[in-house]
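Here the complex is missing a single protein chain, while all its other protein chains stay put.
As written, the chains take the letters A, B and C, and residue 1 is the first residue of each chain.
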Amino acid sequence: MTQVLERPRERGIVVEKKGLTTNYAVAQAVKDVDVDVVAAYPITPQTTIIEKLAEYVANGELDAEFIPVESEHSALSAAVGASAAGARVFTATSAQGLELMHEILHIASGLRLPIVMAVPGRALSAPISIHGDYQDLMNIRDTGWIIYIASTAQEAYDTVIEAFRVAEDPRVQLPVIVSYDGFLMSHTTEPVDVYDPKVVREFTPRRRNTRPILNPENPVTIGALATPDWYYEIKYQTINALKSSRGVIDEVDSEFNEKFGRSYKPVEGFMIDDADYVLVTYGGAATWNALEAAKEARDRGLKAGVLRIRLFRPFPANDLVKVLSNAKAIAVIDRAVAPGSPIEGPVFKDVYISLHMAGVDKPMLSVIHGLSQRTMYIRDFYELYYRLKDIAKNGKSPQESLFMGLR
Amino acid sequence: MAKQVKVGIRTIWDVPKEEYFGPGQLTCAGCGPSLAVRLMLKAAGPNTIIANATGCIEVTSTQYPYTAWAVPYIHVAFENAAAVASGIEAAIKALNRKGIANTKAKVIALAGDGGTYDIGIQALSGMLERGHGVLYVLYDNEAYMNTGIQRSGGTPRFAWTTTSPVGSKIRGKVQSKKDIMSIVIAHRVPYAATASIAYPIDFMSKVKKALDALDEGPAFLHVFAPCPPGWRIDESKTVEIARLAVDTGVFPLYEWDHGKFRLNPPSNAHIDKSKRKPLINYIKPQGRFAHLKEDEIKAMEAEIDSYWDYLTRLLKAFG
Amino acid sequence: MEGLSRIDITFYGRGGQGAVTAAQVLAEAAIHSGLFASAFPEYGAERRGAPVRAYVRVANQYLGIREPIEKPDVSVVFDTRLIDVFNITKITKPNGTIVINSSEDYAKQMLSQFNGKVVYVDAYGISMKYLGKAIVNTPMLGALLRVIGMINIEVVKELIRNTFRGRIGQLNAEAIDEAYKLARVIP
């Protein structure tokens, strides 16, 4: 996780070190890969991405069609149409907007369209909240998209570039979401190394003729009706494509590393090798604050570590198992809830299943925190390490989720 | 690249022989919408991309692994044909401008009355307001036929459907048919017109006119296409009923052409009510109107007269 | 690596006064100067007149912290009435600094309970003079730069000229200069 501190190898690739919010970093990446069509509808905290893109288009810095649609449902629908017609397409949304898109999310992956979408995560109504968490993302996790969760503005910039490569790879052909903390990242200005767009475009070459598109010279029917005789097979192709996209995801990242000097693993550990107590996190605020807490705990002799999940779908189960097998107790910090589930942390369930499928049985704690941007203090994470110590001693997983910070 | 058909369609012998839709689609025998699509594509030619809403035409024309379409076709969902078409049009524009592609293909959004009047109206309005160069073709069979005859915003008043049943207290649909054309025209589109499968030459020449207008913005065609099972008519009567709809003044043929309003033959004679055929000729063969009593037929007629009054005023203002 | 040198700054303003922009420009200037910075606003919704906080951390190395600043080293106060709203004399570090848009006398009176350094500037007067309206963010930035010293004022002015193009950018840059010159420490 320390790679963010390193400067990429100097080969004239970084043209500027900019101070960008994560939303602006995403817009910058979208410009640098030279998309053809942007279709989007404004929603907090996504809005500044599309404002910036509209500005790029208005200034002639990005040669694209900007479709200011009348709803998120139409945003993704227009993206589907444009992608099916062979364009490189981007959209972005949050929260209620992502929910409104839900129907088309399944269709975009089912039709194997390489759309890239940014999702600064946000709480879902009711009560209405514009603030950040990951409830929106968790609600759409089963729609067949590849999902990354970035933890810095730099990573979001890099990941959008990687996302287009992965999405358009003929072995994948799936839509990709790049998510990150609403507000805590989307509106936070941070240093971002911006690359030479020529190099970015070399890295994301246009792939013509690798997939059938809407073209009168070669008429194709997209979105046919499948009877029970056919639905299962066509659906399974998408399931399999998502599962096997992992190879391409790794390959693209290692090429990205070669070209730009940065690399991100599906799970990233910090002080993890000898850690007894591990907080599993995703996103920026939870990860970085947990990391500060881990440093403090280490200063006091507790072997604390952080494991961040960067690739959420396809879920990197084996990677997690490898890293977590030596821990004494594990907590998963969820900024989302699955009400009525056996235990309420949605990612907790994924981690728990991953470990148990591999025969690894550790005391585990499901932590819900940071809903609607309820402040997650470093001291909260610090406290969790000591809870984990007690849990390890006890040897049993608590049967209830811990709703941290709840009055 | 395939050539766009350039010849105008003035007589039956101008109708191109090429077939771009079917046969082998699984529409009901005597399907009005199926004929509408066949005629529409004859006029549009092969350089056309279709974005189809969920509906009768979609489920019957693309049952995997077979397609009835000879032109590029996409179906995404029910409410978003206009949005999908917007995306395709934008993609073509961007790719052509950037030199990545070079296509002259025209985009047609195709939807039924449910996908247009009701669930799709937001996407339609958005597409019209943004000014995409897309032809939106509404094939109107006046109810949700694909799901088994439920009322839509396009179902006429008094009509029986499974969700506007004829009961002892409520007899058929209570509300009137939505005036979709006025809604579309209010978006100040360059070209919008009504058409009928019973008047194919008029319909096909309107398709051509509409496609020619796409450089300036969106165009809209409202095509009347009866449904034998839904209307409870004999399947041989589809065209005859469609013709009666025009001839009785129920479904007037007109166009909104760059700010000018024009009634087309034979409707241009129908401001004079005596030139219209009696309404009963249209109602009587249709099972969906079988329950109508004298006063209900009168009310229906009054509604039609009032619509004609509105059209007459439009003609005065914009003719 | 050299030792950590870090400064936590909170801007207090009202929606429309440009506190969020000021924080962002400061962070960008720090980044352009080769430092690390992160800036984030507390409120994302656009609400004219509502109290707003924006946080900036500047450091000579990467900081992972993603907490709101609870105890700022420097508080930048756009409006004296915000002192009580945010309890600024209590939350600013006792050895820290408050930069305030005020006259000397009023600042003395309002911040009598604060033991740290107080820097005052008539940002209102400067913004009226240069911009013809009470948008005090750029003069407040000028006064702040006098205090923190890590960031070159010319970098900030250049960014301001890029953010607000044309004449407005130039006037804002001049407002920064003037505030930088006129900012005074209460003895």
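Note that a residue touches a chain if its C-beta (ideal position, glycine included) is under 8 Å from a C-beta of that chain, and two chains touch if they have at least 3 such contacts.
Rule of thumb we're sticking to: contacts and distances are computed from a predicted model.
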item: Protein name, per the UniProt record, of whichever chain is missing from view ("Succinate dehydrogenase subunit C", "ABC-type D-xylose/L-arabinose transporter", "Nickel import system ATP-binding protein NikD" or "Pyruvate ferredoxin/flavodoxin oxidoreductase, delta subunit"); value: "Pyruvate ferredoxin/flavodoxin oxidoreductase, delta subunit"
item: Contacts of the hidden chain among displayed chains; value: A, B
item: Full-complex contact with the absent chain, from A:E202, A:D229, A:E258 or A:D361; value: A:D229
item: Candidate in contact with the missing chain, chosen from A:S125, A:N209 or A:N240; value: A:N240
item: Touch list for chain A against the chain that is not drawn; value: 110-112, 173, 211-212, 218-224, 226, 229-230, 232-234, 236-238, 240-241
item: Residues in chain B touching the chain absent from view; value: 12-13, 15, 17, 19-20, 22-32, 34-35, 38-39, 61-62, 64-71, 197, 200, 228, 234-240
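Here is the rule we use: only the chains that are shown with their structure count from here on.
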item: Comparison of A-B and A-C (more C-beta pairs in contact); value: A-B
item: Whole-Å gap between the CA centroids of chain B and chain C; value: 62
item: Centre distance in Å when chain A and chain C are each reduced to the mean of their C-alpha atoms; value: 33
item: Distance between the centres, which are taken as Cα means, of chain B and chain A, whole angstrom; value: 43
item: Contacts with two or more other chains, residues of chain C listed in rising order; value: none
item: Two or more partner chains touched - positions in chain B; value: none
item: In the complex, chain B residues that touch chain A; value: 1-2, 46-49, 51-52, 58-59, 62-65, 67, 69-77, 79-80, 82-88, 90-95, 97-98, 100-101, 103, 105, 122-123, 125-126, 129-130
item: Complex contacts: residues of chain A adjacent to chain B; value: 36-37, 39, 63-65, 67-71, 73-75, 77-87, 89, 103-104, 107, 111, 206, 208, 214-227, 230, 234
item: Residues on chain C engaged by chain A in the complex (per definition of touch); value: 23-24, 27-32, 34, 36-41, 44-45, 61-62, 64-68
